[in-house]
Each structure stands twice: as structure tokens, then as C-alpha cells.
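Omission of a single protein chain aside, the complex is shown with its protein chains in their original locations.
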Amino acid sequence: MPGDLKREAIAIAVVTGALILVLPLIIGTYTLTVLAVYGMLGLSLGLIWGFGGILCFGQAAFFGLGAYAYAISAINIGESTIPMLLAVLVPAVFAVLLGAMMFYGRLNDVYLGVITLVVTLILFKVINSTAGPQYMIGNARLGGFNGIPGFQTLNVPGKPDAYIWGDSYFYVCAVLLGFVYLLVTVLLRSSFGRIAVGIRENEVRMSLMGYDVRARKTVMFAIGAAIAGLAGGLFANWAEIVTPNLFSLSQSAEIIIWCIVGGLGTRLGPVLGAAGLAYLKFLLGQQALVDNALVTGLILVLFVLLLPKGVVPALSGLWRVSVGRRPPGRIRRRRRSRHRERLHG
Amino acid sequence: MDLYVVVLVEMLYGVASLILISAGLAIVFGMIKVINLAHGEFMMMGGYATITAVNLGVNVFVAMLLIAPVVVGLIGLVVERLVIRHLYGRLIDTMLATWGLSLFFIGLATMVFGNTTTGISTPIPGFAIGDYQVNGYNFFIIVVSALLLVAMLAVLKGTRAGLVARGTMQRPDMAAALGYSPDRVYMATFFCGSALSGLAGAILAPLVGLVPTSGGAYIAKAFITVIAGGPSLVAGLFASAGFFGAVNQIFTFAISPVIGEVALLVAAVVLLRILPQGVTGTFFKGRL
Partner (left out) sequence: MSLNRRTFLSSAAAVASASMLPRAAMAADSIKLGSILDTSGIFDAYGTPMDMAMRLAVNEINTAGGLLGMQVEVVAYDTQSDMALYSQYGQQLTRQDEVDVVHGGILSASREAIRQTMRKTRTLYFYNVLYEGGVCDRNIFINGVTPAQQVEALVPYAMGKSGKSVYILAADYNYGQITARWIQKFVADNGGETVGVDFFPLDVSDFGSTIAKIQTVGPDLVIAPLVGGAHLSFFRQWAAAGMKDRIPLASTTMGVGNEHKVLTPEEGNGIMVAYNYSQELDTPANNAFKERWSASYGDSSLIHEIAVSNYQGVMTWAEAVRQAGSLDREAVIAALETGLSIGGPAGTVTVDPKTHHAVLDVHIMEIEDQGMRVIETLPQRQPIDTQAVCDLQANPDDNTQYEIQI
């Protein structure tokens, strides 16, 4: 097993490295940066939903919290290292509280979805109504609908004047995405990850076997939130402005769509789904022939009807059929197919 | 004194409008377990259907109560046949598909009706309660919502069609064995749900400025109301709409509309934390 992990780690590093070198030749690094950030955000939901079985309608809440935590603390501190850490910590702590509230209350399925959705809406409405000058945190004015512009962006730790931006910022984001992907891989291979998948499959059985399901789900939820928060912090640095739209319902819905289109229960699927769909949205904005919403909507409907499992599972299925070789990781595949039945059953 | 009457009327109106915007979703979700994220867009289309009909010279009440539900119901029928039919039992996939549909309809409405705000004026004049002027149309909405609840209860409990529908929802195989095609029952249910969405959109149209993206404002509220209501269709809808509507209006009057909205959402979180299966999952179990 460790050998297997090592091989996978090398594969991740090689693929990440290759993509970092090749992609900038095709797409501008500024756009690529946000695709990497969205990829990380997709991965965060892909982890807790696809492997933890927690359907979170409010992943955007953690994304937005990360971005706001970064922006507010960056204005107050004037240096980016601690704000970046806060961008990870604040959403994680918030997720622990929210998760404990939900999982210890034995909320499940669609009820869980509603609570997370509602919490996102509350954050959105509260942040949205802070336009007045009386809403300040330290030196940072919350700004309501307009958001917070003009905060310190990422710098070399300890040197507030050495900004990391442009191409180098893309490298930072891409490497971080590869790193997070590796972390998720390690996590899923650990006993924690295997038990998490067990909980997804049959919660009652796992708790009867003596595992503390509630605590484990809370931790899983917090890990997902931490990744989403990191993505939020990186997004804030990229956009150089944070707005309440980060918390919006459509942002949450988009993350869910990325996961389904990419393929639930895979690690690669949500990343690809996020990057692909975000790039599509970007391309659509450059033409004026058809209404963008119409095209996006049509694509989604056709996707569900024709390719319901998502791109990555469909492609790997195709690969298996055409090459006729069972790739490593049989156990995972078997689990995934059973998971699919549950979703559809 | 007059103020209290006004607050009471506004509260009833708040409850009634929640019932109205949630009814279509409640039927579709409660009976065939499809979360229709295009619900808001169905309402938007109901509004456009009404406005178009009124501009063509149709009486406004005919347009609202008859034309809009039928038009949107038929659109729902087409959607059911083309898309939803293939996805029964796949909760997550229906969400993705209906989200796609909602975007599609927004785009379509933008291309057909343009993006400028449209609307019709309210057909009922305002009147005075003591020193206060209130919107007379509020009473119309309260009456329609009450009738709607009664009608839903009557159809589901008192008619053969309702019985067949309920039976099919519980045991489709058994209903099929008795000679009722579940496929057709689902189709009819989706038609009714869509028609109710259209009705809601039509009735609210004179109060708001309508744009193709108007639907987005309703979907979250409707979704929360329906889920918090729990498994019983009518009782759940009534209970959760009553609770949320009252909370919303009390805080709106006491503080501000934003706090009213936030209070509604906080109430939803607290309610679901205490009653994880929705209101009727705990009380009124097994009723409609």
C-alpha cells in the first residue's frame, strides 16, 4: 500500500508539473489561476460529498468566509501570511460549530442540505446589508454589496513589499492545488478516509461497529471547509476584491454542478468539472450571439440526460472497455458503483 | 389600535404569499420527490403569461386564474415528458437538470420578452383601516391562498384522482398492478405542480416588477418552507408557512425588512435542528 501511495504521489506531482508548463501556452495565466482556485473549491465539495456523503448546499459559505477572513485581516495586519492562515482556520472553525450542530442533531440528507443553504443565505444577507459606515472590523469596512477592495495581496512571507502576482501567483495556486490534491489522496487512503467512506455507505452499521459517526462527520466537514477557505483566500488575492456574491446561492449551486458534471466519488472529477465549466462561462461571455444562460442551461440538461455519471467516471469506463485493462484501485471502483445505486435508488 | 390591525393584515398576507409560492414546489417535491429548482422560473413564466394576456385585452382575473396556470402547466408537461420522466428516483440528477432548465428558461424569456422590467398594475384599489391605507390586493392573496389549501385537501382526500395519486406515491408497483399507470400519475402530478407555480407567479405579478430573473427570489424561500413543513403536504405547508410568515413580518415591523428575512432563516435553522424531520415529521404524523 505505501508503494502504491508513493506511485500516486509521483503521478500527481508529474501531472501537476506538466500542466503548469503546458497550460500557460494555451490559456492566459490570469484565467488559469482562477480555474485552479475553482478546481480546489470543487475538490473541497467533492471530498465531503463524494466520499463523506455530506450533501452541502453551502460550500460557498466557507469559500466566502475564507475570502472575507483574508481580506479583513489583510487590511488590519498589512501582511499576507497570517491572513492566509486565517482564511483556512476561520471557515474550519465555523464548520466545526455548524457541523457539530447538525450532526449531533442527527440531521441528514436533504435537511442537511437545507440547513447549509440557509446558513449561506444568512451570511449573504448579513454581509449584504453592511454598506453603512458603521460596519467596521478593525480598519476594514465591510462595504455591503460593494464588498471590500484594496487589501494587501499575497506577499513573500515576512516581506510585505515583495508581492507575488501575475505568473508567479499562478504557480503558487497550481502547486497548492496539486498539494491539496495529494493531501486528499493521503486522507482517503488513511483509516480515517476509509471509515468515512464506510459511513457514507452505511451510517448505522459503522456506528454499531463502535465508530463515533458524528465526530467523524464533523471533522470531515471541517476539512472540506478548510480547503474551501484556502480557495477563498486565494480567490480574494486573485480578484483583489471580495463581494457578498461569493456567498450567493448561485455560487453554491455552481459548486454542486461542477461536482456532478465532473463525476461524484472521484477526486479528479470535481477539479476538472470546476475548471471546465468556469472556462466555458468565461468563453460564453466573449460572444454576443446567444444568451449565455440559455446555453449553460441546455448543456446541463443534456449532460444529466446523456452522461449522468459525470465526465471522469464515463471516460474511465470508456478506457476500461476499450483498453480492457482493470486499472489499480479495484476496491474504490466497486464502492463507487454501489454508491451510484444508492443515489439513483 | 389601527396599527395592530394593519400589522395583522400584513402578517396574514406574509403567510398567504409563502403558501402561494411554495404550493407548486410542495406538490412536486412532496408527491414525486423531485426538487424542482426551476420552480421560480415557472412562476416567472406565469407572470409573463398573465402580462401578455392582459396586454392582449384579456380580463386580468381570467389571465391570472386561468390562462397562466394552464400555460405554465403545459410547459411543465413538456418538461416532464422531455426531461424529468427520465430522472424519477434520482433526486440529485433532477436537481441538476432543473437547475439547467431554470437557466434555460431565464435565457429564453430574455430572448422573447427582453430584459426590461415589465408589469401590470394591481386590479384592486387600496382602502383605509382607520388612519391607514392598505393594499386591497393583499386580501385577494389571502383569500386565494386559503382556497388553495382547502382545494388541495379536498382533491387529495375527497376525490378518486387524489386517492389514486396518493396510492401511486406510496406503492407505484401496487398501483400499477391495480391498473393505474404510475407514469401517467406522475405526469399529471407534475402538471398540477407546474400549474400552481404558474398561478403563484401570476397572482404576485401585479405586486412586483417582472424581469426574466425574477424567479430566483422565490426558490430559496419556497424550498425552505417545503422542507421545514415535512412529509405531510397540506398540514406541513400550512404550519411552516404560518410560522415563517409570522416571524418574518414581526421582525420586519419591529426592526427592518432585512432583519425580517434573516429572522425567517434563523427560525428555519432552529426549527430543523429541533424537529429534524420537519414540522409534520413530528406532529400531525401521517396526515395530509
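The first chain written gets the first letter, and so on, giving A and B; residue counts start at 1 in each chain.
The definition used in the following text is that contacts are C-beta pairs under 8 Å (C-beta built on N, C-alpha and C of every residue); 3 or more make two chains touch, one makes a residue touch a chain.
What you see is a predicted model, and the numbers here were worked out from it, not measured in a lab.
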**Request:** For the chain that's not shown, point to the residue among A:11, A:27 or A:318 touching it.
**Result:** A:27
**Residue of A:4, A:109 or A:240 touching the missing chain in the full complex** = A:240
**Item:** Which of B:207, B:246 or B:266 contacts the chain that the document leaves out
**Value:** B:207
**chain A residues that touch the omitted chain in the full complex** = 24-28, 30-31, 34, 125, 128-129, 131-133, 143-147, 149-150, 238-241, 243, 245-246, 281-282, 284-289, 291-293
**Request:** Extract the touching residues of chain B with respect to the undisplayed chain.
**Result:** 3, 6-7, 10, 13-14, 17, 107, 110, 115-122, 124-128, 131-138, 206-211, 213-214, 217, 249, 252-253, 256-258, 260-261
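Note that in this section only the chains that are shown with their structure count from here on.
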**Asked** Quick one: chain A and chain B, Cα centre-to-centre, how many Å?
**Response** 32
**Asked** Inside the complex, what are the residues of chain A that reach chain B?
**Response** 55, 101-102, 105-108, 110-111, 114-115, 117-119, 121-122, 125-126, 129, 249-250, 253, 256-257, 260-261, 290-301, 303-305, 308, 343-345
**Request:** State the interface residues of chain B toward chain A in the complex, per the touch definition above.
**Result:** 35, 37, 83, 86-87, 89-93, 95-97, 99-108, 110-111, 216, 219-220, 223-224, 227-228, 258, 261-262, 265-266, 268-269, 272-273, 276-278
